[in-house]
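Here the complex is missing a single protein chain, while all its other protein chains stay put.
After this line comes subunit A, so read on.
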Amino acid sequence: MADTMMPNSDGAPGWIRRNRQALAPFLFLLPGVLFFLFYVIFPILQSFNLSFYRWDGLGEPVYIGAENYIELLDDRAFEVSIWNNLKWLLMYLLAIPAGLAIALFLNQNVVGIRLYKSLFFFPFVISQVVVGLVFSWFYDPTFGLLNQILGFFGLGTLNVLGDPNLVTYGIILAGLWPQTAYCMILYLTGLNAVDPEQVEAARLDGAKGFKMLWYVIIPQLRPATFIAFVVTIIGALRSFDLISIMTNGGPFGSSRVLSFYMFEKALSEYGFRMGYGAAIAVVLFLIMLLFIAYFLWSMYEEEKGGR
């Protein structure tokens, strides 16, 4: 009896000891993975599930199949939101060349350059809410600076935030202000890493001006461009605070994007259609997934090339 007991009681620690090397990384990963599963993966699955129900957040959820999605197909506000999201995605990318231009301009050694750099970076530091407020005053149809300037040149008035055709561009412009600063700072650090010898060599070969920029500098800025692209795309898809502050989705819903529409339907004062909001969230997630997959894929390729 005693002989058979011994190996049994020793079996578990023995197994752990034998596989220590393989187990350790998983143990270190475990807390992170658990949090990720619980706070990210689980809610995503929950949203998918919820999008097949009708639920006001209080009573019992009712299973309605794909009805929420069918309704989405026919929902004009949803259509407007998708188009606006597309506008955001495309226009927001302007922050990348604009940031590069400012970074190139600031990448020089003159007295007080640090001060200028920080002044250019300033809009990124202030809250989006403040940016939104400042721009809505700027656009104000009666007292705003924009209309004072237009009035000075006798060009009449322009109610940017009250015009359904202009409003989204007006908000994107406000969003570009801090986003450009962000891209600028990414490029400034990128420019520090540009190899001076390569620049020297290119100069000897007679490269200058735009050719120098396009063939020598920009390829070396690839990592910075990649990060700038990622944060800009994510920033465009997350555009919520500016819309909420500047127009509240208006006029008559023409500046909504998916994230704002989801909030309105699920969580705002007149909302509480949790299932419908979840369906919008799923669509937004799928759009994001396209980009996420692309980012992961290109990062994977890069790692492979690096080895």
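Everything below uses one rule, namely that contacts are C-beta pairs under 8 Å (C-beta built on N, C-alpha and C of every residue); 3 or more make two chains touch, one makes a residue touch a chain; residues count from 1.
Operating definition for what follows: contacts and distances are computed from a predicted model.
**Student:** Any idea which of "Multiple sugar-binding protein", "2-oxoglutarate ferredoxin oxidoreductase subunit gamma", "Antagonist of KipI" or "Protein-methionine-sulfoxide reductase catalytic subunit MsrP" UniProt assigns to the chain that's been left out?
**Tutor:** "Multiple sugar-binding protein"
**Student:** Using the document's definition of touch, tell me which of A:Asn49, A:Asn107, A:Gln220 or A:Asn248 contacts the absent chain.
**Tutor:** Considering the complete complex, A:Asn248 is the one touching the chain left out.
**Student:** Return the single residue from A:Glu197, A:Glu269 or A:Glu303 that touches the missing chain.
**Tutor:** Considering all chains, including the one not shown, the answer is A:Glu269.
**Student:** If the missing chain were put back, which residues of subunit A would it touch?
**Tutor:** Residues touching the hidden chain, for subunit A, are 56-59, 71, 76, 139-142, 159, 161-162, 247-248, 250-253, 264, 267, 269-273.
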